[in-house]
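The other protein chains are all here in position, but one chain of the complex has been omitted.
Letters are used for the chains, namely A and B, taken in the order the chains are written, and counting of residues starts over at 1 for each.
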Amino acid sequence: MNSASPILEIKDLQAKRGGVPVLDIPDLDIRGGEVFSLIGPNGSGKSSLLLVLACLLPWRRGFLLFKGSSITPGNGLMAYRRKIAMVFQEPLLFDATVSDNVAAGLKIRAMSRADIHRIVTECLDRFGIGHLGERHARKLSGGEAQRTSLARAFAIHPEIIFLDEPFSSLDPPTREGLIDDLQRILKETRTTAVMATHDRLEALRLSDRMAVMKDGKIVQTGSPEAVMNHPLDEFVASFVGMETILSGEIIKTGSGTVMVHLQGGDIEAIGSARPGDRVICCIRPEQVTLSTGLSQESVSTRNTFAGRVTRIVPLGLFHKVSLDCGFFLTAYVTSASVENLDLKEGKPVFASFKATAVHLIRK
Amino acid sequence: MDLILEGIQKAFSLLFTLDPEVLGITWLSLAVSGAATLISLFIGISIGTAVALVEFPGKRIVISLINTGMGLPPVVVGLFVSIFLWRNGPFGFLEILYTPTAIIIAQAIIATPIVMGITLAAIQHLPKNLRLQILALGATRLQMVWLLMKEARLPLLAAVMAGFGGVISEVGASIMVGGNIKGYTRVLTTATVMETGKGNFDVAIALGIILLLLAFMVNALLTQIQQKQRPR
Partner (left out) sequence: MKKKNLLFITLCAVVLSLALTVSGINPCHAVGAQQKNVILATTTSTQDSGLLDILIPIFEKKTGYFVKTIAVGSGQAMAMGQKGEADVLLVHSQEAEKKFMAEGNGMNRRLVMHNDFIILGPPVDPATAKMSKSSMEAFKKIALSRSLFMSRGDNSGTHAKEKSIWKAAGINPEGQKWYQQTGLGMGQTLSVAAEKKAYTLADRGTYLALKKTLGLDILNEGDTLLLNVYSVIQVNPAKFPKLNTAGAKAFADFMVAKDTQKLIGKFGIEKFGSPLFFPDAGKKEEALGKK
């Protein structure tokens, strides 16, 4: 599964769309069999990059390499296209039955009717829409339509599948089911997948590796754990959900730990630096604990601060609590805890987090 | 009122007795307008699709021209075609003025922009990413164009019907380039005008009714094909 050389590579690529530069990627590689996500805000170039990788968007400079050979419109394009598939945010089904849709790619390849029939039945079952074979595309629900689109893509047994926000137009329960199924099928078929999404949790769940994009450039690549917990700059930190981002200066260094001076307090963090270095501290809100009184535990935690609740926003599973501890801090607290602690705006609380929870970005 | 009744009576008697002249005129109308529609179908759908799909400088102007062409007055087309086909005109050596071929040419010129314009709108109306999706399925450019046309088949058939309707009913160009020659270039519309001018209103009404019947039957056939494509 993991071959030594990547299945897809980009080198020094620049692309424009409608005269406007949209991509500037010096280096990117996708490994065979992995699920690779592109995340970033709208307009960051995720869709454009996907289209370039699928060879559907022409580029001005640079190279696209598939298994080591360069793909250009004059050389290898059609052969490459026949080995890939793409699914868009909208199902884009044809005005025909589900079976006819799933068979579309096969008909393009002029396969025999018997083969087509066999493969289509197999794919329909795989995606749980075997009972919808004869139904017309216009009569499908959103989830059923997207399943059909996926079945159509997998029917041609692609080596790489590109997905552009495939789940964003689906409602949560449908999305859940489909994500599970897709994950399973990708593993079973060992298909390489490149997916663009603005939902970092989705990316976290499905990917082996991800890349964060901003303004047409890739700012960080790595495993989900690495990107989520060790962002390389403020932008990535903010995008991966580190709600607390503070700048400060190193005032003391010890054995493996440093003290960062912020306006309003000092934070202890793990790392090595020189006094006087300017750094940014990022803290995940899930790793901040709140309490109304100082307990034994909180005393031993180095980073404990007294503060006041400034805002509470319910976010479904938990509440987002904003605090003012001399500096701004955000914590995620379960609804049960909100009740137990009787949290409300203006209430004084103690917030604590471990030194290991503080991620430092050097400026 | 009696005049219309007389006309209906005359229409039936002409048809049932298989009056050879009327049959000939009807046949000619169908053949000429049918051929013109066929030509306009091929040129109109191919160019309309091409303009819809390809980006090129001046595309907006071309689209404006096509849309303007949809409203081209048939009589003006007839005038210009006859000027070109006059003996002393640039194409006079072809000797096709006052022949059914000339009528087919004029009617094709009238129908083509109609088919082109509707095709253009139909293809442009398809979802933006559909083209990319089809290419991603491994289609060649030709396969992609064919699949897009299939997706737009309902409005494309409407385009053909609009083109046919425009020419089966036109009279100005047919008179000018055809000459309304008995048994040769006389079609239902030109014959109707002539009979009216003579004052034979019953015959004129009869021919008018036959023309309506003809148009209805052809459109019924095309509609049947079109609606068969609709998802049930």
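Keep in mind that, in the parts below, a residue touches a chain if its C-beta (ideal position, glycine included) is under 8 Å from a C-beta of that chain, and two chains touch if they have at least 3 such contacts.
Worth saying up front: this structure is predicted, and the values here are computed from it rather than measured.
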item: Chains shown that the absent chain touches, full complex; value: B
item: Hidden partner chain, touching residue among B:G166, B:G179 or B:G208; value: B:G179
item: From B:L14, B:I104, B:I123 or B:L211, residue that would touch the chain that is not displayed; value: B:I104
item: Listed residues B:L5, B:A31 or B:L213, member touching the removed chain; value: B:A31
item: Where the unshown chain meets chain B, residue by residue; value: 27-28, 30-32, 34-35, 37-38, 86-88, 92, 95, 98-101, 104, 179-182, 184, 194, 196-201, 225, 228-229
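FYI, only the chains that are shown with their structure count from here on.
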item: Centre-of-Cα separation between chain B and chain A, whole angstrom; value: 55
item: Complex interface listing, chain B residues touching chain A; value: 127, 129-130, 132-133, 135-140, 143, 147, 150-151, 153, 229, 231-232
item: Complex interface listing, chain A residues touching chain B; value: 51, 54, 56, 78, 81-82, 84-86, 88, 90, 92, 94-95, 104-105, 108-109, 136-139, 152-153, 156, 162
